[in-house]
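Pasting in a structure now, in structure tokens, and then I'll have a few things to ask.
Only a single protein chain was left out; the remaining protein chains are all shown in position.
Up next, subunit A:
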Amino acid sequence: MIPISWFLIFSAALFCIGLFGVLARKNTIGMLMGVELMLNAVNINLLAFWAYRYAGQMNGLVFVAIVFAAAAAEAAVGLALIISVYRRRTTVMADELNLMKG
């Protein structure tokens, strides 16, 4: 049987890679991809704790379902924002979106 620690370390690594993408990428769509990786890492964690500790309860599964819904909403609104910005500024690079700079 696989120890829970393997899943936890795997998801920690995935979360950190996604966080690096969010912090370092120039392209806003690349940043959104990093967010998706982070949300996936969170889901692995939730399901790992559910499977090893609380399989009789529904709390963990409901939480995973809500994270799925939030991720879908986030991707839809985020990409719509990016396309809207691209239409006005013809760029999606985060460092060129300085319209509100003081």
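Note that in this section contacts are C-beta pairs under 8 Å (C-beta built on N, C-alpha and C of every residue); 3 or more make two chains touch, one makes a residue touch a chain; residues count from 1.
Heads up, the rule we're going with is that contacts and distances are computed from a predicted model.
Matching "NADH-quinone oxidoreductase subunit J", "ABC transporter permease", "Pyruvate, water dikinase" or "Ubiquinone biosynthesis protein UbiU" against the UniProt entry of the left-out chain gives the name "NADH-quinone oxidoreductase subunit J". By the touch criterion stated above, the residues of subunit A touching the omitted chain are 1-10, 12-21, 23-27, 29-30, 32-34, 36-37, 40, 43-44, 47-48, 50-56, 58, 61-62, 64-66, 68-77, 79-84, 86-87, 90-93, 95.
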